[in-house]
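Before anything else, here's the structure in question.
Omission of a single protein chain aside, the complex is shown with its protein chains in their original locations.
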Amino acid sequence: MNQEKKFPNLSTMRDKITECVKCAFCKADCVIAKEILWESASPRGKMLLLRGLLDGFGTLTEKTIKSLYQCTFCGECEKDCLAGISLGEIFLASRKDLFNIKRENIPFESDTLQTVDVLCQKIQENYNPLGNLPEERTIWEIGQDIELPETAAMVYFLGCMPAYYRKNARTTAQILRALNANFTTLGSDERCCGSLSFFFGDEATAKELAQYNVTKIQETGAKKVVTSCPGCLSMLKREYPKLLGKELDFEVIHITELLAEFLDNDRLHFQSELQLSIMYHDPCELIHFAIYDQPRRILKAIPGMNLVENPEDAITKCCGGGGGVMSIDANLSTKIAKHRLETALDLGVEALVTCCPACFATFSSAAKEYNLPIKIIDLVDLVLQSLQQN
Amino acid sequence: MGQEEMDEEIIRELAKIVGDDYLTTDDADLVAYSSDVLSSAFKKPDCVVMPENAQQISEILKLANKEKIPVIPRGGGTSELGGCVAWRGGIIIELRRMNQIKKIDADNLMAVVEPGVICEKLNYEAKRVDLVFPPTVPTESVATLGGMVASNSSGLRSAKYGATTDYVIALEVVLADGRIVRFGKPVYKTSSGYDLVHLFVGSEGTLGIVTEITLKLKPIPKYFATAYGLFDSLEESARAVAEIVKSGINPAGLEIVDLPTQKATNKLAKKYGGKLSEASFPEAEGLLLFELDGRDPAQIEADKIVLQEIAEKHGCKEIIWAKNEEEREKMWFARKSVLVTLVRDKPTILIGDCILPPSQLPDLIRIMQDAGKKYGIKVYIIAHAADGNAHYLIPYNINDEDELKRLEALEDEIVHKTIELGGSVSGEHGIGQHRMKYMKPEHGESYEVMLAIKQLFDPNNILSPGTIFGE
Amino acid sequence: MSEISFKNLIQAKESLDTCFKCSFCKGNCPVSEQIFWESFSPRGKMLILRSLLRDQGILTEKVRDSLYTCTMCSNCDNTCIAGIKVTDVLAAGRRDLYELGKAPESVNSLIRTIKDSGNVFDLSKEDLDILGFNPDKEFPKSADLLFFKGCYANYHSIPHKSTMRSFNILQKLKVDFAILGDEECCGSPAYLLGDMDTTRRFCEYNVSKIEETGACRVVTACPGCYRALKQIYPKLVGKLNFEVLHITELLAEYIDAGRLVFKKNGIDKLHVLYHDPCELGRHCGIYEAPRKIIESIPGVHLEEFEKNRDEAKCCGGGGGLTISNPNLASQIAQLRLNEAIERSIQAVVTACPACQLNFTISKDKYNMKVKILDISQLVGDSIGLH
Partner (left out) sequence: MVDVVILSPLDSIIIEKLTEIVGGQYISTDDADLVSYSSDFMIDVFLKPDVVILPENARQIAEILTIANENNIAITPRGAGTATHGGSIAQGGILLDLTRMKKIIEFDPVSMIAVVEPGVVYEDLNRVTRKAGLWFPIEPPSGAVCTIGGMVGNNASGLMALKYGTTKDYILALEVVLANGSIIKTGKSVLKSSSGYDLVHLFVGSEGTLGVITEITLRLIPKPMQISTAFAPFQNLTDAMDAIYEIRRVLTPAGIELIDLQTQKAINEMEKEQLVPEAEALVIFEIHEFSAEALEAQKKLIEWVAQKHNCNELTWAAQGKERERMWRARKAATVVSIRSRTSTILGDLIVPMKHVLSIIRYIQEVAKEKGLLISIVGHAADGNIHYLIPFNQEESKKAFAAADEIVYKTIELGGSVTAEHGVGIEKIKYMELEHGEHALNIMKAIKQILDPKTILNPGKIFPAEKQ
């Protein structure tokens, strides 16, 4: 059977794949399945497609490939799976095999793989998926009068979107300075954490980036790394040890964990009142690390802030942007994001707050595209605003 | 079709099957079986047989099917729509002899009965093991279970307990060609193939003759709370009904009686006196008769409070709870005397049975009242409010040609308006012969499907011909 | 119009047209419970008589059998929602059949017997002496109160004993009463079977005999006689100038007046079911008097049949059924007694010789373990008359 040769990673997971009893419980909370009614887009559909590829009763088509790249890896399907299968691993294995297939062996022109190859190419060259130059990574520092020491106890690992879109990076840095935390950054040496390469199946590049970033961090001597992007948090904290085959000798935390620490040690004092009714959106990657109440504690600590909890049976939980879907099918992501925004509007809140640049971007474009009367605010912006005297 | 005079050969054949003293062609018998409750129907059958079991019925049907002779099954004969009349002559099968209660299975809460068992008799036996067959028809002292299955009757407690169809689990049926078939198993749920059991419930003897019925029973209620609710208007009382039903206290009975009917009953009850004189309604624009039942007095008390609150919130001026069993009897006696007093006044009565979703019950009642005014005929209205099932009771004089014409126009108008609103011509009594003309307007295309199924089961159209299908 | 004229039925034409065959009358009819032919149910009978009148239905033998298979218990009158007196219509039907000579042979022969011997048992006064039934001698010929014995009391051993017990009770209570030495049948059987002339003859005879004694109150222990005197006689000869009482009404009166007092009498925990005789209860409305008597006897617990008072089921012995279909009569009685056996109640008490006789015959035939008592036996035992 040449299937083993063609799909090496998948073949190792054949038993797991055949355990799927097709009960469709995974469709209950899958944001992709709720948006695209075709069965092929649902987690169950994907499992059937993979089984078809391995057992030979299915053939590879563009729709199969596209379906496998339409997944935000939010993890809800794994919670619902009756057979207890970790679908994420399987879908990732399928992307690895798809990435590594010789393009000439695919008898048709695949737009999806075309997009994947272009992006992976960009990351390999410019160490970021956004098409910016590596040296532009420190543009955010302009006008911030922050001197960053060579070595420090803590490294603020920015991540591509905060760095190149600047606002999140500046706000986070300002906050750290206001709290006179002893921190530095990798400056223009910082490279993409490799999350997108990893999710697109380009494991080699992800491993290189991991190796590089870890050595750079160790050079600063820092024992703690803070990041404002849950995607980077997940890569550094969960994937790097697996990719490098060894535990990291530094701790990796999210900005909200840090701020919560400061709050608990009474070193975070909000000055000004912000009269605002908001709904907080949990980024999927923070859910994976069970970081639920730190962001909420911070928001509740801001005077005047009215945090309205979203109903637990809200239709969707994920913003729709993760797992590379924003790059593969932006329009799908914004449609999914629209549901979350509508839930917020139903609650009658003025703004939706999140602490993930990817969610932030997805929600912003959705709000614009469907001109929904709701503000999208980054948690760190609220923190900074309330820290300063008004 | 049935010849004028059924020839001797066939009579002898039938007598061989059931035995001489269970077959009659005596004119007296033919006359006794020439009608059901419908006043204008007098059609003598060619003969009447009283079989003992399914085997005999099977042989009768084999013969009838070969000779294309109509066969009409009949239980208590209390259908009032010509359902068990031999419209085209033929053989009437009197099922009263098959009156065995084969089994009351307390553990399974089930009973297996022959079609001729009287409803009251089943409940008398079921009561010994604290169980009951809930559908309560006023004619329970006479109505047979075979008849109730044939017309899917429900009655005064359908608000909580639904209709006969909810209690039929399995049937033994003899088909037109004589095959004896069993449908359904004595189990509580099944998704195994097509549900032929419910196809037979309500088929009024046109698909086959039911010879054994497996029925579900329920724990018998022990405690009751009955009351009159007086409202300023019918609409308010109907709204209160909707809220009460939604509150979840699940009342067993929820009857509406419109004001003209209350007045007539009170007046006529006095006039005819005797036992009837005890029948008296409190006379309110919107009158509701509630009844809660259950096995736990604490629950009844709790439900009473909820019911009182909801009723008062929806404009109920006064609630008169029955203080004891006797008062409760009196309230139900008044409700059951509505038909009795009206019939005393004028010998023949037309009973309607239209049904709409409960929220549209006020509209249905208004349709009936307006039609009465338009055609100058007194229309009395009572309703099983929680189901949206309203009965118009129209006493009339059978010999008054003009009144008969107006009456037909009136009934057509009420029924067609009901159908236009998406309702049905019959909530519980059935179609029989009298309401055949409404079948096509109500069912449209699916009438053809019903006809196709009838032709499948009874190609020679020998089973109760002249009912359900036809003009 | 038919060449046969049904002059009695014509008067009942209105009732026949009113009936809309709702079948409620079948609900409690003792005959319908046993015979399933529709033609034997009250509704069937109405339809048959209606067709006889309207479109010359053929007067077949089945019409005769159906009409005469009925206890005239009036359960159908009680349940008819159209308020029709069904038994009157059936009685009219029987009158027409009898007058047209179409009545069953058994009916004709019984009526001949009554006409010739003045009683249903074809016994003469002399036979009474031989049977020792003739107490005429000890009783005065005139008094305020007259005890009308009736055929059963006169000529049948079982009811005779109960009537004698009533005599002793009255004597014990020092009630003086007269009896008709030459009493003839009250006419009830003839009325029920359709011979109005004979009924009228006995009515006129008995009324004149009673008036001779100057009695202003007449008491009887037989509901058949009670109904004949109370309801049928006035229709034939106008208002009577004497009051008619059943023995239970009289005894109840004496209890209220404190004249009849029961003392502890050794009867303990005797559970009894009281059976309402149709002609006493449903026809004449006497329900409470017998119950008051039973309840005031110490040691006796009165229980009620499932169907009692105006809904009471018939014992099967009335309306001439014991001669037209004796088998059916005892089957009906058996069904009634079954309830006593199921509820393991020792005795059924009634206040009618016909019921007592019919129950006793049925009890023996189906050897049922239940005692059949007449109310006067019970009263007698409990005031020390053995």
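A, B and C label the chains in the order they appear, each numbered from 1.
Assume contacts are C-beta pairs under 8 Å (C-beta built on N, C-alpha and C of every residue); 3 or more make two chains touch, one makes a residue touch a chain.
Remember, predicted model here, so these are calculated numbers, not experimental data.
Using the touch definition from the header, name the shown chains in contact with the chain that isn't displayed.
A, B
For the chain that's not shown, point to the residue among B:Gln100, B:Ser277 or B:Gln299 touching it.
B:Gln299
Would you mind spotting which of B:Cys47, B:Ala252 or B:Leu356 touches the chain that isn't drawn?
Of these options, the touching residue for the absent chain is B:Leu356.
Among B:Asn123, B:Ser426 or B:Ser464, which one touches the chain that has been omitted from the display?
B:Ser426
Since one chain has been left out of the picture, which residues of subunit A touch it in the full complex?
Counting only subunit A, the missing chain is touched by 15, 18-19, 21-25, 27-29, 37-40, 42, 44-46, 48-49, 51-52, 55, 57-59, 61-64, 67, 80, 82-84, 313.
Spell out, residue by residue, where the missing chain touches subunit B.
Against the missing chain, subunit B presents residues 105-110, 130-131, 151-154, 158, 162-163, 165-166, 175, 179-183, 185-199, 201-203, 207, 218-219, 239, 242, 245-250, 295-296, 298-299, 301-303, 306, 353, 355-360, 386-389, 422-431, 439, 442-447, 449-450, 452-454, 456-457, 468.
In the analysis below, only the chains that are shown with their structure count from here on.
Taking chains as nodes and touches as edges, what kind of graph is this: line, ring, star, complete or other?
Looks like something else, not a line, ring, star or complete graph.
Which chain is most central here if centres come from C-alpha coordinates alone?
B
Return the chain whose centre of C-alpha atoms lies at maximal distance from the corresponding centre of subunit A.
Computed centres place C farthest from subunit A.
Can you work out the whole-Å distance between the CA centroids of subunit B and subunit C?
Centres of subunit B and subunit C (C-alpha means) sit 38 Å apart.
In their complex, what parts of subunit C are in touch with subunit B?
17-18, 20-24, 26-28, 36-39, 41, 43-45, 47-48, 51, 57-58, 60-63, 66, 79, 81-83, 306, 310
Which of the residues in subunit B end up touching subunit C in this complex?
Contact set of subunit B toward subunit C: 24, 26-29, 31-37, 39, 48, 50, 76-78, 80, 94, 96-97, 99, 116, 120, 124, 139, 141-142, 272, 274-276, 339-340, 343-344, 347-349.
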